[in-house]
Structure formats: structure tokens, C-alpha cells
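Mind looking over this structure? Questions follow.
Left out: one protein chain. Kept in place: all the others.
We call the chains A, B and C, going by the order they appear; numbering starts again at 1 in every chain.
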Amino acid sequence: MSQATIEKGINAFKEQIDAPVAAFFSSCVSCGMCAEACLFYTETGDPKYTPIHKLEPLRRVWEQEYTLTGKIKKLFGLTEAVTDRMLSEWQELLYDSCTMCARCSMVCPVGNDIAYMVRKAREGMVASGNAPEGVRMASTRAVRIGSPMGVKLTSLQAQIRHIEADTGLTIPIDVEGAEYMALLSSMEIMNFPEYIGGLAKIFAHAGISWTLCSTAFEATNSGIQIGSSDIARELVQRVVDGAERLKVRAVISPECGHAYTAIRWEGPNLVGRRFTFKVIHILELLDQLRASGRIRTEGLERECMTFHDPCSLVRKGGVIESPRNLMNMVTENFVELEEHGKWGWCCGGGGGVSSNEEAAGLRHKAFRRKKEQLEASGADALVTACANCRLVMEEGFEGYRVEMPILGLTELVADHLVTEEGSGEPPEKR
Amino acid sequence: MANSKTLGESLRRHGVTRRGFLKFCSATASLMALPPTMVPAIAAALERAKRPSVIWLSFQECTGCTESLTRSHAPTVESLIFDHVSLDYHHTLQVASGEAAEAAREAAMHENQGGYLLVVDGSIPLADPGYSTIAGISNVDMLRETAAGAAAIIAVGTCAAFGGLPKADPNPTGAVPVSEIIRDKPIVNVSGCPPIPVVITGVLAHFLTFGALPELDRYGRPMVFYGQSIHDRCYRRPFYDKGLFAETFDDEGARKGWCLYKMGCKGPMTYNACATAKWNNGTGWPVEAGHGCLGCSEPDFWDAGGFYNALSIPTSDVTGTVVTGAVAGAALGAAAALLNRGTQGEAREKHATVTVDDLEKGV
Amino acid sequence: MSEPMDFLLLVRGTGFDVALTIFVIGVVLRLFEIFSLGRGVNLAEPRGREFGPGMRTILTRNVPDPHTFRRQPLTVVIGYLFHIGLLISLLLFVPHIELFKETFGFGWPGLATPIVDAAAVITIIALLAALWHRASNPVMRRITRAEDWLVWLATFLPMLTGYLAYHRMVDPYPLILGLHLLSVELLLVLFPFTKLMHTFTLFIARWYNGAMNGYRGVQS
């Protein structure tokens, strides 16, 4: 068993620093605007949570290794080396108080993509053994068991049996040549199985062939959250292998933000080649089906509903319009949060924070931002498209004693599908 | 030779009436750039003023300063003052020559020991004193000897005041101004190349009138004449403020009398009275004639960049520096880039794949 | 007697040459340092383009998001006043334009000096406010390093000396003009090796941000 060392950590920083990182650090004028974009700062008022400050170890390595001034400073001992102690101290800043929501990346006046750098900085934290225990455990379970929550195929199969019984629909597994291979997040399997039922209904309604994959049903990628490309690669590879084995046309990312960015945006770069299949988020797919008339809904939710944008889906994923189109399809009283879409506020549990027990207290404090935002909207119910956000917000509501139901957008759409079978036009193959 | 007659007596001997004297006093106040309220004080002082002995030494100079002074037109008020002054030695103007001239200088020095006024034009060569001698006496020796008994020294012209043209880079004669040799006497620098005639006479008038030197600026120049820059007193200043500039000597801006800054006018850094005293008996002055100020009353004006380069342009070849810098930067940059790529590549090579077994720190 | 003039000649000649050389070498070197680190090829199927969104972000980041502005208006207002004032003072003052013309072979029209003067006053006030803000705001205090103070000083001195020179508040004029040039030379020398470099690199940073987001179909 090899060990994580500070040398490995610094080596990882050196590997990770690229031209954008160098440009970003060169440009920072310490204006502090990023703090105003970070819910961990706004809700605690503690300046140590200023996003750019979280990157000090990476910045220092960049300066010492990749700039003339830094090299000279190093030569004359004018700059402090990044030590294991420093990184231990920074664990709280790079993990507990950062969901990589990338809101700071949107406001930085000089254009620094801070979340991009946090993701890179975490590589060094992992290599030096400074990732928090909860996140490490999640990764270990994901690699060893196949799911960060330790959900095994047998648990999935058990849930499938329940769903099949409830809906009367078949949940296909390992169907070769299916058009779509759906991925799930463990949370959906364990906490929100209605999502799987919803999928089955929608695909049946639209007449689309789909399948789950017994070797790659888990969509979440703990490697991305902990910040290890090596672990992330291993997890993505399972999906790629499964998709290629089943020869599907596209892989559907479930209602989970980081799972989508992991497979859609990081995936090909992790495995080092372009995918032979497409990757699509379930909301994108639903919106496409809506636009092409292949799913038809009836009835509108009367309640005032709002939508929480999962950060990974909007800012980092680019799925912005689809949920709005879908919301308008099934609700008549949809109100936007004041800051929504790419300006949405994080639930506070992304980027591995929700699996990091040490961060629980901080996460609770930070959730106040979302809570107030939701309360200000006057909505009666909250819709979202991420199992993790949903769970985090449910916990948050409990903590703040807020009564507000949270729904998944996919299941909401599924609930409104036109029920008479076959009354719609025969779905056409696209 | 100096005698003890006062200026007042001297004027009356010339048949000047009281009204004439009053007129003379207001003209003198105007000449000294003093406010008209000073006229009674001037009258009282002039009434008592003693006739001083003046020794005028010319060193490394072009005689332009003397020319400027003697350009004084026919009998003016200034000339009245000079009539009153006992100019005991001036090798350009005096009749005596050779040993007789030197004897006159020595006689004046002895008779008025500690009381005569020494006027100097020209700079003094120190690289080799032999570069400039008078009657076999080097400039530096003559200056030291003559200055010893002077009440005050007036350094007329930029050469005497600041070294002037002889001191221009590379200063082959090692020229220095009076102030670098004489440090124990009051010195008034009347700079300019040449100085404005009325400024020379104005300073003399001040000395004569009040028996003391006027208030001086940091460069030892009389504040009344050098207190404000050409730029601040320039009648074209409003054009500068409005951003209207002549770009060439024959463009519309030049014809309309716009600001000459872009054509190299050194007015903003030049302190002199040209804009008000004017030249050629008040006819005009360089800027009024359409040419920028050369800055001739300032130290080292010869070396202050091209006469036709705007003041803000550095004296060196900026474009060349930028090009050279860019080339050198690219070479150094390429080296730095190689180093960076090396570091990055090495780090990537050293990468040890992280597995879930490697997440704990080594002990 | 002539030291201020000697000083002015030194800073207008050799001094400026040296500073400008270091500046140009430094900036080019820094750009090489940055770009040499490269950027991986993105193998994910793009949803949008890189170039256009990158360019758009270069522009859009000039304007703060309204909500963030409301949370920290002072930083934004001071930042605007300072930068606009500085650009007016630097680029639209005729003597400065003459220098650029000499350097690049072309110039542009300047503004009337009272306007530039007003801009300079605003810039100086904004800089003082920025200093106070940096010293008093907890976030800024936390992230401020020695370099930030140095950079502030290096920016403030040319403004101050320029103002004093223009108004002839220091005697003799060549001394203050020389100090103004010297302070600019200090700025030039420090520029490539401090965050003053953001003047150039912010365009690179913004472009990368916009491009990387644009690739994913997000206009950042």
C-alpha cells in the first residue's frame, strides 16, 4: 500500500497548473469580490472563506515553480514552502467550505475561474492525503463497491422489483442495442426511487428503448468530488465500458449535477478519447422530447412552484433553458428565484460537502442563503433536478423547520404525462 | 571711478524734475516687476542710493549677453541707471586694453574692496584652466581673485549661471557655473541665453535701489522675473488647456496661434519673464513669433532632448528600446517557457496514480 | 545648483530606457511563462464555441452582476472611478499621447486639460478610498499580501507626482517632473513581476473563463 505524501501533493499541483491557472493567478488583484459570491462567506462573514484565499497553496506553488520572481524569491528564501501543515489547514477551505459551485467564477472581475482551480487544487490535496475522511470513504466505496453510498446491484434490483410492481412497467437491465442507457445516482436508488419509476413511464410514453447497465448503473463520480482524476477515470471507465458493451446511442445522466459534469464534460478527457456515444442530461432529453412532441402532458400544477438550479447543471453544465421549458409545461404558477439560472445559489452540499461529516455544521449555516432565497420567492413547493441538492435541502429544511415539499422535475413531468395509452401519435424513431 | 554721489543727486544733475523722478520711479518699479505701490519706497531708496563700482568679467561666452544688454535702445530708463553705474571693467566695452585694462580692474577692486558688484558672463573651464585666459590669467583664478572683494555677484546668462552651452554634453572644457567656484558670496543668477535686457537691468536696479539682492528662487534667480513659468504666463496657455495644438509650423493650428507644446515648446519647465517683459523693446517673444520656447533659462537646456520634441518625450530612442526589449523578452521568455514545460513535464512523469488505497497520509 | 535638472535628464534618458527595457522584457517573459504551460485539448463534445464566448466575457466582465454589485458596491464604484480616471489621465493627456506617438508612431486626440485634471483628482481620491477599503474590509485584509500594498503605492505615486507636477506644487519644476518620471519608471519595473500584470493578463483570464464556459454552452 502506497502512501500519500506532501511531495506527491506538490507534484500534483505542478502537474495541474496550466496556462489558464497561470493567467488567473497573474490577474488576481485581491479585490475580494469572489467572497460576495460564496455562500460560505456570506452566511458566516468569515473572511477565510473568500474563494481566492482557498487557493493559496496552489498559487504559491505556481509562483514558486512557474514564475521568475517566484523562483528568485525561493532562491533567497523569501517565500514559504507549501507544507503538509498548511494543506491540513486548507482542508477546511478546499473541501468543507467549497462546493465548487462556480458562482465565484461568474463574478470575478478579471475573469478567474476559481472553481476550475479548486478542482485542480483538490488533486494535490488528495495526493498529499489531505482530503476529508467522509469524502475519502465515499470514494473508497465508489471504487470498491460501485457506489459512494455502498449501494450494490442487489439493492438496485430489489428497488426495481418494487417499482415494477408499482408501475406495471418493466425496468430493462443490460439490454444490448437499446437507444439510451440511463445512469442513476445512489440517492435516487435509495431515497428517491420515484425517479426510476418516472423514467420508465416517460420512456414507455415516448416509446423509447432504454436500459440500465448492471456494471455501470452509478452515475455519481466521487473521484470528481474528492478531486482525483485517477479515481474519477476509473469510475468513468466503467460507464464507458458499459455503454460500449451495450452499444447504446446515448447515455442519460440522471437528476444529479456533478454526475452530469463528470460524465459529460470531464469523462472524455479522463479516459483520453472521445466517446462513441452521446451523453445527455435527463432534462435535456425531456426537453427535446417535449419540443418534438413525443411527450405530451396534461394538467398543470396549481401550486406556486419554483426551481432550484443545481450548480453543476447550470453554471458548469450548460443545462439552463430545458428545466424552464419543462416547468412551464407542467406548472401554471412557476416563479423564478431572484437569482436563478447561471446566477443560482448553491444548496451548500455539492462538491462532496454533503458526504463530508466534518462540514455538517458549516453546511447548515450556509444553507440559510438558499432558505432565505426560497422564502423570498413565495413559492409553496420547490422543484429541482438533482438528488443531492434535494437531499441537502430536505435536511436543511428540517434544520430550519421549513415546510416546503421538494419534487424532482423528471417525476413531476412523469406525473403529468397523458395517460390514455396509444392515444398519442405513434412515436417515431429519431 | 565710483564716487560717493547718490543717484538722486546724479539725476538732478542731469536736470531731471520731480515729476521726471516720479516717472522714473514708476518705470523702475515696472522694470523690477514690483507693484506700483512700491513707487514711494523706490523713490526714497533711489534718493539715497550710492553709485557702485561694477566689474564685469566675461569668460567662456559668446558675448550674446553683452549684446543683449547693449541692445538697450537710445536713452532709456535703463541707460539712466547705467549712466549712474561706474562700469570699471568690461573687456568688450572698455576703451582701455592690455595691462591698462587689468590695472583698471585691480584699481577698482582695491578702491571698493568689499563693496563692488561683480557681473560675470560665461562659464569657467576646469578641465584645463588654459582653455580660457585673459591677460594670461585663467578664468578660474580671475574669478576667485575678483570675487574675493565683491559685495555680490550677478551671474549673467545661462553659461555663468548654470554652465550653459560650454557645459553641454560631453562638456569638453569641464565648464562649470560661477556658483560651483564661489560659495561664500551672494550670487544672483540671471539666466537666459541671452537673458532679457530688462531683467539684467532690473536686477541691477534692485541692487542699486535697495542695496541688496532681490528674493531668489531655488536656482538663485530673482523671483520677480523667474517666479512663474513661461507656460503659466503664456498667452497661448488657454489653447493648451483646451487641447488645441499646432502640429507643424505651417498648419492651421500654427496660423491660429495654438499651443506649441507638441512642437517641443519647453515653456512648462522654463522659468523666465519673456511672456511679460518680451523682447526687442516689447515687440514680441519667441512663442509670439510662432516658435516654441527652448528653455534657455534652465540648467542643461542643451541636453534636455530635441528642441522640437515634446517635453514629455524621453531623450532616448523609445521605439528602439521597445523593439530591443521585445526581442530580448522573447529570447528570455523562450528560455523561461522551456523551464516551465520541463517542470510541468517532470511533474507529469513523476505522477503516481492515485488509488483509493493511497488516500491516507504516510506516517 | 543644477541637480534637479541633472536628475530630470537622468530619468528622462537612461532611467526611462532601463525601466522600459525591463518592462518590455518582463511583460513578454511573463506571457511566455503563462502560455508555455498550455491547456489540454478538450475531448468532450462541445455544446458551444470557445472563441466568441471568450471574447464576449472579456467585454461582459467590465460590468458587475447587479446582485453582486449590491452586496459590495464600494469595491465596484472605487474600481470604476479609479480605472476610468487612470485611463483618462494616462491615455488622454496630451503630453502622454506625445510619448505614445513617439513610441508607436501614431497618436490620438487628447482631452482638454481641465477634464484630465478632474479625472486625476478622481483617480487619486479613488486610490485613497481603495487604500482605506483594503485596510478596513475584512475580506480584503485577509487576502492582501505585501505585494498589494506595493502595487498600490506604485500606482499612487505617478498619479500624485503627476498631479503635483501639473499644478507646479513643487519647486523646482524639473524636480517634480523628474519624480513623476521616476515613479512611472518604478511602476514600469514592478509591472511585469506583480499583479500590475493583470492589465494584460485579465484579457487572457477572461477569455479562458469565457471560452471554457462557452464550450459547455454557458455565457460566463
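General remarks:
Just so we're on the same page, a contact is a pair of C-beta atoms (placed from the backbone, for glycine too) under 8 Å apart; a residue touches a chain by one contact, two chains touch by 3 or more.
In this text, contacts and distances are computed from a predicted model.
When the unshown chain is looked up in UniProt, the name that turns up among "4Fe-4S dicluster domain-containing protein", "Heme exporter protein C", "Sarcosine oxidase subunit gamma" or "Hydrogenase accessory protein HupE" is "Hydrogenase accessory protein HupE". For the chain that is not shown, the touched chains among those present are B, taking the whole complex. In the complete complex, the hidden chain is touched by one of B:27, B:137 or B:223, namely B:27. In the complete complex, the residue from B:91, B:233, B:291 or B:361 that touches the missing chain is B:233.
As for the chain not pictured, it touches subunit B at residues 16-20, 22-24, 26-27, 29-30, 33, 35-37, 39, 73-77, 233-238, 256-257, 275-277, 281-282, 284, 288.
Simple rule for what comes next: only the chains that are shown with their structure count from here on.
A complete topology is adopted by the chain contact network, contact being made between every pair of chains. At the far end from subunit A, in terms of centres built from Cα atoms, lies B. Overall, the chain located most centrally, as judged by its C-alpha mean against the mean of all protein C-alpha atoms, is C. Taking each chain's centre as the average of its CA atoms, subunit A and subunit C sit 38 Å apart.
The set of subunit B residues that touch two or more partner chains comprises 336, 340, 344.
Touching two or more other chains at once are residues 17, 66, 68 of subunit A. Touching subunit A in their complex are the following residues of subunit C: 29-30, 33-40, 42-45, 47-48, 57-58, 61, 64-65, 67-68, 71-72, 75-76, 79, 134, 137-145, 148, 151, 193-195, 197-198, 201-202, 204-210, 212-213, 216-220. By the touch criterion given at the top, residues 161-163, 177, 179-180, 189, 217-220, 229, 232, 240-243, 245, 261-262, 268-269, 271, 298-300, 303-305, 309-316, 318-319, 321-322, 324-326, 328-330, 332-334, 336-338, 340-341, 344 of subunit B touch subunit C in their complex.
Here subunit A touches subunit C in the complex through residues 17-24, 26-33, 35-37, 41-42, 45, 47-48, 50, 52-53, 66-69, 105-113, 116, 264-269, 272-275, 278-279, 314-318, 320, 338-339, 342-343, going by the rule given at the top.
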